[in-house]
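Before I ask anything, let me first share the structure, which is written out below as structure tokens.
Only one protein chain is missing; all other protein chains are in place.
Should a chain be cited, it is by its letter among A and B, assigned in written order, with residues numbered from 1 in that chain.
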Amino acid sequence: MNAHRAGWLALLLLAAIIAGFPWYGDLTGERFPTSYELRLVMRAMIFAIVVIGLNLLVGLAGLVSLGQAALYGLGAHVAALLSLRAGFSFAESMAFAILIPAMMGAVLAFPTVRVRGVYLAVITIAFGLIFVNILREWVSFTGGASGLAGIPRPTLFGEPLMAVRRTNFNYYYLILLCLLLAVWAQYAITYSRYGRAMRAAAQSENAARALGINVVAIRTMAFSISAGFAGLGGGLFANLALFVNYETFTFTTSIELLLMVILGGSGTMAGPLVGTTVLFTATQFLQGLGQWQTFGYGLLLAVVLFAMPQGIVGSLGRLPAWLWTKPSPRATGGWPNWGTGLEAVVGRSDARGQATLLAEGVTLRFGGLTAVNTVNMEVRAGTVHALIGPNGAGKSSLLNVISGFYRATEGRVTLFGERLRDAPPYALARLGVARSFQNTELFSQMTVLENVLVGAHPHFRATFAETLLRLPRFHREERAARAEALRLLEFVGMSEFADEAAGNLPFGHQRRLEIARALALRPKLLLLDEPAAGLTHGEIEDLIALIRGLADRGMTVILVEHHVDMIMAVSDRVTVLDYGEVIADGTVAEVQANPKVIEAYFGQGATPSLEAAK
Amino acid sequence: MEAILQYLLTGISVGSVYAMVALGFYVMWSAAKAVNFTYGNVFMLGGVLTVVLVELGMPLLVAAGGAIAIATLTGAVIERVFVRPFNRDANAIGWMLTTIAVGIMMESFATATYGPLGRPLDTPFMQEPLRIGGAGIYAQELLIPVALIVLTFGLEAFYRRTVLGRALRAVALNRTAAGLVGIDADRITLFAFGLAGGIGALAGFLIAPVVQASSTMGVVVGLKGFMVAIIAGIANAKGVVVVGILYGVLERFIEGFLSSAARDAIGFTIMILALLLFPQGLFGRKEVRKV
């Protein structure tokens, strides 16, 4: 809380210094600052706005854009063209300067549906180059390489906007206001379900989808917001320079913007401001190096990246913790802890006895390989249904069909009484299907608490605007989600680890966290993919108690597991798969006696005891 | 008809340069799952250093050999210093930024010392263009596709026949497993970047007589080479070469029949569409998404 306040105080201080800057000369009687210094500060502020937007994209959503300058340029050209050619007012043209790039950003996000990483980088590079090519060659519209000169001086409420004493530096303050709003928006988005969802999608796309996050939508949103910021910066730039041409918005600028993000510390709050300031200031000072200035610029970058690989804020931010914080021993609680307040978690369950899941003739093929072959299966509400079989029998594939990750080649799946055709994982998650993963898929760079909060993502009702403005509903929901998340951590005995990065947890704790996170969805149907793998004997006992407890409270659990003791102890019903086909289905005892099962596990003539499979 | 032949000839020549650069990207990527993002500057070294060494009095081939050797070393140094420490996580992009930084340094160093203007590099193959059915091409330009073919097959043989090459493939397939069977993956990666440095410099040396050696000669070629490699599906050497040549030819045909001003806009749009249709690249293998 204290650190929180210090951050805002620092921001306030900065704002005050920037705000007082134009009047500095009045105090000292000097001819300073001149319009030269004011222009530099204004350009730095505009850059910072664009960089904040890019930070949301790179730092939160994990999408690297090497074409951000094009969106910046798009905003600048929209503003310039609308006021020059269509006579739009400043406010109108600025609105479009934000809106049109934001829409373009949404279009740019489309490729992320299909490609990531360097492939996406190439698409954004290509986009930037295409944009510049069009600007340069569409002479009649964009003025070609000469650009657009003579943009009319903007006015707001009849006042000309310019950074001179005569107008009380009004344009300077307008830019400062935009910067502060951008900082606020960055904060409001980052520390909300939107920010968490963006980071979740970046750190484990599969887990995010399984937790009800529409990954495509959240990435589109990230791209759009970031492009909107770029457009805002562009519009402000056009109205500052009153001249735009393609050269301000080339690939080099895109690189520079990305460098500012990384240099400051991507994903941090202060990173964009620090990165922009350092790089922008450095560019000015490096001019003293003459023909070696660009070399010095490269050298500086290299040195900073070496010394502070997490960026200035990211790396320095770790210093205090590293210097002063001693790792305190933390106690792992016992689990499950059936405390009060957990009712909501199991409150959505289907009526007992109803078929929660009905699979009919489900077949899944990869090319020529049939992973799942005409499987019929019924899972009743409030039961624990085990899915077993030798390795490669198709258990996980079936689980992936049920949770929507794979699309069944044939057959149909009915969930909660509804026939669901090709519903994506996030939609199923919202309906009440939660799952864990065979190899845990945590959001490793988020804290334990944040991991659980991501699970609560679908329960939020506050709109984006409410979130941005921090209206009461946002606070109410955020508090409730936090309380429930803490209860779930208590439930799995991990309260003391709430602020630990998930990636630092020992394996057993990761399993527990994954279950707590899945439960945050308040699922009706919980799919557990080998939850006991890697757990100690004691932990397995606890896990059994947990699963049984959930089922007793009405939740339906499908359990894929090799651990026979556990299956025997916990399952109401067992389905056995072999080579993708159901070879047995029934109670534990029935299945145990089934000769086909024995054959599948041990080959012909083996000892007819499943016990030995241990 | 004559025009089409001309576009084909110059297209293949320019495309071979893209292909060679893309091949360098392929070599780096397969070993490290990272590249020298400003590889164009290593390409530039091939042209510029050859000119400098020739001006110092060396015979052309010796100068070229020297330039390629220096570029090889540079490539390896870049891997060791700027890529390896920044490529530890699976999704790291640190290497992208550090190699951009080193690229800025290389280009500005060249501009400051060598000068901003292009300089000629005389070779016997630039005196008179060869006439082929009404179209013309310098012998020097034909050297490039020839070198590319030799290089592609040489690389193929190297990857298949030699111990080092097999080790490279092993690292490309599975770095951890390669380590387990005793291959020093770091060393192999270093070697791959050196090899790529040599390939880039060779391309730069071969094209310099045609386009003049200048400190900025690698910028566009480097970027296009990278894009070509990605479009092709960067893990497939032959695909990279084919797409490189095709892109060079495509550019000439766009210039010839659509617009020379909007060549890049059209070409890059086609690239984006290709990537959207084939997200793993035209020749990339589709990875089954494992959940």
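Note that a residue touches a chain if its C-beta (ideal position, glycine included) is under 8 Å from a C-beta of that chain, and two chains touch if they have at least 3 such contacts.
Quick note on the criterion: contacts and distances are computed from a predicted model.
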item: Which of "Sarcosine oxidase subunit alpha", "Branched-chain amino acid transport system substrate-binding protein", "3-oxoacyl-(Acyl-carrier-protein) synthase" or "Na+/H+ antiporter subunit C" matches, in UniProt, the chain that is not displayed; value: "Branched-chain amino acid transport system substrate-binding protein"
item: Of A:75, A:111, A:128 or A:147, the one touching the omitted chain in the full complex; value: A:147
item: Sole residue of A:317, A:333, A:411 or A:508 that reaches the chain not shown, by the stated touch rule; value: A:317
item: Which residue of A:29, A:339 or A:368 touches the chain not shown here; value: A:29
item: Missing-partner contacts on chain A, residue numbers; value: 3-11, 13-14, 17-18, 21, 24-25, 28-37, 39-41, 43-44, 48, 58-62, 64, 136-137, 139, 144-147, 149-150, 162, 164, 187, 190, 195, 198-199, 202-203, 241-243, 245, 247-248, 264-278, 280-281, 287, 290-291, 293-294, 310, 312-314, 316-318, 445-447, 499
item: Residue numbers in chain B that touch the chain omitted from display; value: 3, 6-7, 10, 14, 91, 93, 108, 111-112, 115-120, 122, 129, 131, 135-138, 210-212, 214-216, 219-220, 252, 255-256, 260-261, 263-264
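Methods note: only the chains that are shown with their structure count from here on.
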item: Of all residues in chain A, those that touch chain B in their complex; value: 62, 64, 111, 114-115, 117-119, 121-123, 125-127, 129-130, 133-134, 137, 206, 251, 255, 258-259, 262, 291-295, 297-299, 301-302, 305-306, 309, 366, 396, 400, 405-406, 437
item: For the chain B and chain A complex, residues of the former touching the latter; value: 82, 85-86, 91, 93-94, 96-98, 100-105, 107-109, 111-112, 223, 226-227, 230-231, 234, 259, 261-262, 264-265, 268-269, 271-272, 275-276, 279, 281, 288, 291
